[in-house]
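This report concerns only the one structure given below.
Every protein chain of the complex appears in place save one, which is left out.
Read from first to last, the chains carry the letters A, B and C; within each, the first residue is number 1.
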Amino acid sequence: MKPIRYGMIGGGKGAFIGGVHRTAAAIAGNWRLVAGALSSTPERARESGEALGLPADRIYGSWAEMLERESALPADERIEAVAIVTPNHQHAPPAIAALEAGFDVIIDKPLADSLANAHAIAEAAARTGRRIAVTHTYTGYPLVKQARRLIAAGDYGPVRRVMVKYTQDWLSRAADLENNKQAAWRVDPAQSGDAGAFGDIGTHAANLVEFITGERIASISAELTMLDGRRIDDDGAAMFRLAGGGKGTLTASQICVGDINDLAISVYCAEAGLHWRQEEPNSLRVGYRDRPTEIWHAGANRAYLASDILAIQRTPGGHPEGYLEAFANIYAAFGAAIRGEAQAGDEPGYATMEDALSGMRFIRASLQSSSQNAAWIDLSQIA
Amino acid sequence: MKPIRYGMIGGGKGAFIGGVHRTAAAIAGNWRLVAGALSSTPERARESGEALGLPADRIYGSWAEMLERESALPADERIEAVAIVTPNHQHAPPAIAALEAGFDVIIDKPLADSLANAHAIAEAAARTGRRIAVTHTYTGYPLVKQARRLIAAGDYGPVRRVMVKYTQDWLSRAADLENNKQAAWRVDPAQSGDAGAFGDIGTHAANLVEFITGERIASISAELTMLDGRRIDDDGAAMFRLAGGGKGTLTASQICVGDINDLAISVYCAEAGLHWRQEEPNSLRVGYRDRPTEIWHAGANRAYLASDILAIQRTPGGHPEGYLEAFANIYAAFGAAIRGEAQAGDEPGYATMEDALSGMRFIRASLQSSSQNAAWIDLSQIA
Amino acid sequence: MKPIRYGMIGGGKGAFIGGVHRTAAAIAGNWRLVAGALSSTPERARESGEALGLPADRIYGSWAEMLERESALPADERIEAVAIVTPNHQHAPPAIAALEAGFDVIIDKPLADSLANAHAIAEAAARTGRRIAVTHTYTGYPLVKQARRLIAAGDYGPVRRVMVKYTQDWLSRAADLENNKQAAWRVDPAQSGDAGAFGDIGTHAANLVEFITGERIASISAELTMLDGRRIDDDGAAMFRLAGGGKGTLTASQICVGDINDLAISVYCAEAGLHWRQEEPNSLRVGYRDRPTEIWHAGANRAYLASDILAIQRTPGGHPEGYLEAFANIYAAFGAAIRGEAQAGDEPGYATMEDALSGMRFIRASLQSSSQNAAWIDLSQIA
Partner (left out) sequence: MKPIRYGMIGGGKGAFIGGVHRTAAAIAGNWRLVAGALSSTPERARESGEALGLPADRIYGSWAEMLERESALPADERIEAVAIVTPNHQHAPPAIAALEAGFDVIIDKPLADSLANAHAIAEAAARTGRRIAVTHTYTGYPLVKQARRLIAAGDYGPVRRVMVKYTQDWLSRAADLENNKQAAWRVDPAQSGDAGAFGDIGTHAANLVEFITGERIASISAELTMLDGRRIDDDGAAMFRLAGGGKGTLTASQICVGDINDLAISVYCAEAGLHWRQEEPNSLRVGYRDRPTEIWHAGANRAYLASDILAIQRTPGGHPEGYLEAFANIYAAFGAAIRGEAQAGDEPGYATMEDALSGMRFIRASLQSSSQNAAWIDLSQIA
């Protein structure tokens, strides 16, 4: 397969997630960075592009310029897709413009800073027929896919209860908002949207629930809080009900001291309980009523895993793959979809527009519930 | 110290918790079983008493008989205390009668099958001036005490968030209610009270929260559920608010498949997060923002533990103590209190009447909230 | 079953292991302490006996006195067995005398301070026909028994490799020998025998290997060391060969800093690898080539465990039993043997004379090998 030529919007020097996207694409192997509008300040854009070895004529000062100039290149030379890694409030304009210019789009989560903007992107995708992938990284882990597969197989019976948490501690102190580029935009409603922790990491947790259970979150009762002096949530918890009748709890927090990036989920079905934790992603624990607990191991040669899940792993068991490889799996799958390759598994391999919209409704419903003393909010009522 | 002479009410052959109490008392060393009304059926009472080596004349056919006949014995011979290990609905009558007969009482949790009965016991205790201990076993673990001590010391700052779960799987199948003596009374509202899982194990979780944080649960929003065909909850979750402003989630379930007796708690303060899990009780994990995570180990020679916590342990580090030893710590502390020995720590060493009443209010508020679509219930409003 | 009346030799105030034996016997439930020669200094013996509530006339100033005076009591009153918990060099004289006086003997490990004394005890046991149990505590753990059972069943194939370690750190500093009653006798060759760490804890490791594999250690190549200024080993390692052809490594150390009481074993058979660690004794990990790793859980209701192993547990799964309960299992089994009760399992439930002699040969061979630059020593050649 010939690599997808792509341009990146955002992700210049000092940004975190842009580098992650680029490395993930390199590991995936089916993507090649050929252009970039890496910063909204031209000088930084240029420096960043040079550091990446981009040719000078494909380092652009703005995404608008990139889309226009790339469109003018010969078809077998110009970019085929863009990766958008800007702060949330700068997702919709370049995404819509890129779709309209005929490019496929891969975009960092959450899809947008507001539900309205998310819908606008969705509409543009539908109108143009272009593809969109949203990087809910954690569903790229092989054992997350295996957990989904085990539940989908039906032997474990229906999902009854879910516990999910995504907790960090990098905003645990009042001073954390000063002098921190990561923090700055994430906690500014104008850039991040109205939600803080629930938008930044709560959506990952919600997406993981929906991915593994194969069910949407139907309604939610949430209470979001924040340290004194902050404008958006840095901590919160919720009870939720799944479309299939199961119940769950979700905690998302950036102030849980000692937790680094602790995304962990337990899904209890009628005949098994499945447990996965992102910080040790290469094992999946499955508990049963009447027999020993099982530890499933990741690895390209663990023959008990589904064959398509084996196929996406790069190393045999015991050679741990991590966050970058999970991220690479998203790129690899989206690249394959762009190339029209057959999909082996039961899901696309990346979060779709519908997944992303569900995440946006989750954010909106959580905020609304919290403002109503944790009243139950039906996600289907979120316009 | 001369051992406390005690009589047991309930706990005959086939019962589980009675044997646990007796072994705990034996390990504690400051208790001696001298009498028993071990079953409500006289034949079983007699057989059970003989199997325990009780003298025939102190094996009684009913607790009323035991209280009456023991009261008539010389002061240095008769029982000094009773241990009540009957189903919940049979706690109040013997407890009140024993208090009125001048005996101290140790009683399995929860205190009673209803809040009204709990208040009646409390009133009797106040009226008679006798002592009551309720066996919330899990606070007997040394590292639970150490966690409380670390938070109380203040260096970690205020409690911000708590996650607690107590999950089991022994009722995960419809058929589990048949032919199971343990299940039979626990799921019968007439014997157990209106609450199932929340009464049986949710109270333990709530008690653990209050013990470690040193704060009461102020209000709760709960949703309790049950498998088809059942009359009381076997599963549920709640959000709660602590008196000091912290927030939390609590899950209690008897249908979480693969979880055996999985009581686990995380308490996040402003400067540390503490984690303890009952199934591996001899380590306490403490996470920090800026330095390595710590694993505190149990053991009578781990000099970094508080001296009174060292003193209650029987073996040096690495020789694991378990559930029975934790239970024994409750007996040992209550025995010492009865003997008037000075208390070294910052808490009595056993759950008091006020702790137990808080547990009863927790149950009542949870049921009430669940019946009102998880509305917030203020525990101080529970009469 | 009527409890076994026993007297204790050693175990007065300030001693550690005596209290462990007494608590274990109390948990077992089929033993009753009725007499004691608890210290070689009469005053301490008296005080210790009183603290335990022994009647004044059965607190003896020496074990010789106890054996003589108890023998003179009526058969249904006098002790039936003695528990010997003195330092190693004081095992043989009271053990032989007790056997000759017609009492069964339970004795702390290792059997004796020298192989010659061990043989003398063995000879006395054979001559008198009395029973002896040696408390190799760790084989009392339910999951150790289950591991043995799984291997004995044969499905896993022959044992190929063993790794065992027993490491502690309480002698890691030069100063540890001063002011430490535990250390004092253990590191004095005159009291402990010629071996230090290998005698004190290496024997436990060797016994565990032989118990789980069902094979004797056939030969050994060992290197023992010690900190400057010490007279007996505080650290060492060995390679060994099992009678069945498997190979292994063993490390025993009292200077491995940070390891508290870390006895851990891995046994690899042709089709499975079994792993158990004493500090978390309630799970047994079993790894396979082609399927997920299994975690077997302890508990009186884990139906996948052998029925006789279920029967010795006191609590259902998830209520951890620990060191004292494992120790109690030794007492319970020896008590049952004394009472002539049928044995359900495939082993007596306690270390026999032959097991103990094998341990003594292990010590002797290790010392001999170490003195010969780790030459291989055949244990069958140890006289």
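FYI, a residue touches a chain if its C-beta (ideal position, glycine included) is under 8 Å from a C-beta of that chain, and two chains touch if they have at least 3 such contacts.
The shown structure was predicted, so the numbers you read here are calculated from the model rather than taken from an experiment.
Residue C:Y268 is the one among C:Y166, C:Y268, C:F327 or C:F362 that touches the chain not shown. Among C:D200, C:D235, C:E325 or C:D355, only C:D235 touches the chain that is left out of the view. Here one chain is not drawn; of C:A28, C:C256 or C:I377, the residue touching it is C:C256.
Although one chain is not displayed, its contacts with subunit C can still be listed: residues 160-161, 163, 165, 169, 172-173, 221, 223, 225, 235-239, 247-249, 251, 253, 255-259, 266, 268-273, 286-289, 293, 373-374, 376.
In the full complex, subunit A contacts the hidden chain through residues 3, 16, 19-20, 23, 26-27, 29, 53, 168, 170, 259-262, 278-282, 297, 299, 301, 314-325.
For subunit B, the list of residues touching the undisplayed chain reads 286, 290-297, 303-304.
Heads up, the rule we're going with is that only the chains that are shown with their structure count from here on.
Subunit C has its Cα centroid 34 Å from the Cα centroid of subunit B.
One inter-chain figure worth recording: subunit A and subunit C are separated by 55 Å, centre to centre, where each centre is the mean of the chain's CA atoms.
Counting partner chains per residue, subunit B has residues 259 touching two or more of them.
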